[in-house]
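Excluded from the complex is one protein chain; the other protein chains are retained at their positions.
And then chain A:
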Amino acid sequence: MTLLVDVFTVLAVAAGIVFFIAGTAGLIRFPDTSSRLHALTKADHLGLGLVVLGLLPRAESLGGVLRLLAIWGLVLVSSAAAGPMLARLARRGARGG
């Protein structure tokens, strides 16, 4: 059972890291600010979600589980609020006003 949990954790965290790498690659490769925001939000959210998912079985208490979920939730909420604002500013900047 412990081995299964370990394997699950390793796979989920490794997959999460792949999505963080993809987000960073998008930040470098994508041609405009708003596209880079897609990379930083969507790929990194999934990456963080998978890391959290992988760490959940290793939490020592319910508090640890809640803490991990709260971190993911806070990141989602803050980027849902900031993403559209930054995209609006980027569009205004691209129009020169």
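Of note:
Everything that follows uses one rule, which is that a contact is a pair of C-beta atoms (placed from the backbone, for glycine too) under 8 Å apart; a residue touches a chain by one contact, two chains touch by 3 or more; residues count from 1.
The working rule: contacts and distances are computed from a predicted model.
The listed options are "Phosphate-binding protein", "NADH-quinone oxidoreductase subunit H", "Na+/H+ antiporter subunit E" or "ABC transporter permease", and the UniProt record of the chain not shown names that protein "Na+/H+ antiporter subunit E". Residues of chain A in touch with the missing chain: 18-19, 21-23, 25-26, 29-32, 34-35, 37-39, 41-43, 45-47, 49, 63, 66-67, 69-71, 76, 79-81, 83-84, 87-88, 90-92.
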